[in-house]
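Please read through the structure below; I'll follow up with questions.
Every protein chain but one is kept in place in this view of the complex.
Chains here go by letter, A and B, matching the order in which they are written, and residues are numbered from 1 within each.
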Amino acid sequence: MNISALSEVAVRVIVGSLGLAAFGIFFGLMLKGIDRKLSAHMQGRIGPPLRQPFRDVAKLFVKENIVPDQAIPWVFNLIPLVGLIGTISILIYLPLGGFPPLFSTAGDLIVVLYLLIIPSLCLVIGGFSSGSPYAIVGAQREMATMIAYEFPLAILIVSIAWNLLQKGMTQVFSFSTIVATPVWNQVSGPLGFIGFAILLVVLLLVTPAELSKIPFDAAEAETEIAGGLLVEYSGRNLAMFYLTDGVKTVVMASLIVAVFFPYNLSTLLGLGTYDGMVIDVVFFLFKVFLVILFSVTLIRVAIARLKIDQIVYTYWVPLTLVSLVGLILVMWDGVIMNFFSSA
Amino acid sequence: MFSLESGSGFWNPVLWVLALFILFLLFYGIRGFGKSTYKKGTEQTKVFLSGNKETSPEEMHVKASNLYWGFTTSMKSLYSLLRKMHTGNTSDYILWFVVVLAVVFLIMGVM
Partner (left out) sequence: MTFLETLLAHSPALVIATPLLSAFLVPLVGRISPRIRDIFALVMLGVTGCFIGLLASDVLSHGSRVYVFGAKNLSVPLVRILFEVDSMGMFMAIITVMLAGIAVIYSWSFLQKQDGLDKYYTLLLLVTTSALGMELTGDIFNFFVFLEISCIASCALIAFWVEEGEALEAAFKYIVVSSIGALFVLFAIGLLYAQYNALNIATLAHLLQFSFLDKIILVLLLVSLGMKAGLAPMHMWIPDSYGRTPPSIVLLIMSATLASFYGILRVIFTMYGNVLTTPLRFSLPAHLIIGWILIALAIVSILIGVIMALIQTDLLRLIAYAAVAEIGYMFLAIGTSIAALGTTYATVALQGGVLHILNDAIDIGLLFLVAGAIYFVAKKRSLDDISGLARNMKYTTVFFIIGLLAVAGMPPLNGFTSKFLIYESVYQVNPILSIIALLGSILLLAVFIKVFYAAFLGPELPELKDVKEAPRSMLLAMGFLAALAVCIGLFPNIFLDALVKPAATALLDHAQYINMVVGGL
């Protein structure tokens, strides 16, 4: 590899990760504001202004950064930062706003699935390291939730790749393949369509747990264990976790959009380069907003919090069974259609 | 370069670590703008227990065997089955060996 190619990669890494950091944080906080405003309206309140999350972060930066006596300072201080950068780094593999991913041949769906563990893992370690019983109870709940939702999530991701493989694709875990061949176009008949619809619903139900939102927020549970794993965090450390939460929202919504709704308007409308780009970005943000509306805002307004053993049960029994049904339907899809066409 | 390819996907650890490093520098800098001080040795650094008095570390220690209560409770039937299986008797270890041997014999069509 020569110098110019190497320097190009270096520039892409530097400029790209800085740009994605700005994008992730800005839209993450924006989505948080929209979510709060909408849920307030649904509950008949006026709610905070859209820029409230930005003000929250600014305020947290001027607050004292307390480290409790029982905490392990170096873990306690480092973990929020690691969580934030780990979460932003997921964005370099995701296709955003109609553009291909920053590094389309450096990481795939399995990598993203693994990197999605990082924000929750950092919350867990942060909670454990703060030495407060509330935080420890919250942290172990978060870990149990993580085990719980990973089962249906894994079923979903592997089924999508497996389906693409059956349709003769290679590099089926890569995002460029997944975006170029949307799942809905890759079904042979109604069975596959129903299967993927079921898997989509499961993914929308995994999202609130991934983002620690009601009804799956037993780990934070303000009314019960006083904010759980975040109870001892304050000041800039809490701001880091706040930002992580925002970026995580963008990541999760972009993942759902990339896997299930990778369609763009510009090709449909036959627009030129620049106006096409603008339309695509706007359309992408709209799709992200819709995903958050259905999987976070509506659910959290409508439902009460589940107990932790109920959360594990919900994910490991009903939702796993449902997603297995989805997987089986997807697997039968091709077989049955072939059977009919040959008969 | 330095990329692992499986035929179904790829993973480049060096690039990821590089991006992580750049992001770390950026956010370490941003974090530096935040206030870093607090009042050491005051009531502030005691853990929050809803107004209850902080007790000795032994009493506040959540023991490892109490972790993941939610998981073990909802998987109770699975765990009782597995606990029954792990008896700790050497004769049972050999019994499992014989069982597996028999099952594999059956599948292979020898018996």
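Definition applied: contacts are C-beta pairs under 8 Å (C-beta built on N, C-alpha and C of every residue); 3 or more make two chains touch, one makes a residue touch a chain.
Just so it is clear, the structure is predicted and the values come from calculations on it, not from any experiment.
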Touching the absent chain when the full complex is considered, from A:14, A:50 or A:117: A:117
Selected from B:29, B:51 or B:109 as touching the chain missing from the view: B:109
Sites on chain B contacted by the missing partner chain, in the whole complex: 2-4, 6-9, 11, 13-14, 16-17, 57-58, 60-65, 67-68, 71-72, 75, 78-79, 82, 85-86, 88, 90, 92-94, 96-97, 99-101, 104-105, 107-110
Absent chain, residues of chain A that touch it: 70, 72, 74-75, 110-111, 113-115, 117-118, 121, 124-125, 128-129, 131, 136, 139-140, 143-144, 146-147, 150-151, 154-155, 158-159, 161-162, 165, 173, 327, 331
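The rule we apply is simple: only the chains that are shown with their structure count from here on.
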Touch list for chain A against partner chain B, complex: 1, 9-10, 13-14, 16-18, 21, 60-70, 81, 84-86, 88-89, 92, 103, 105-111, 130-137, 140-141, 143-145, 147-148, 161, 165, 170-174, 218, 226, 231-232, 235-236, 239-240, 307-313, 316
Interfacial residue positions of chain B with respect to chain A in the complex: 1, 3, 7-12, 15-16, 18-20, 22-24, 26-28, 31, 33-39, 44-50, 57, 60, 62, 67-71, 73-75
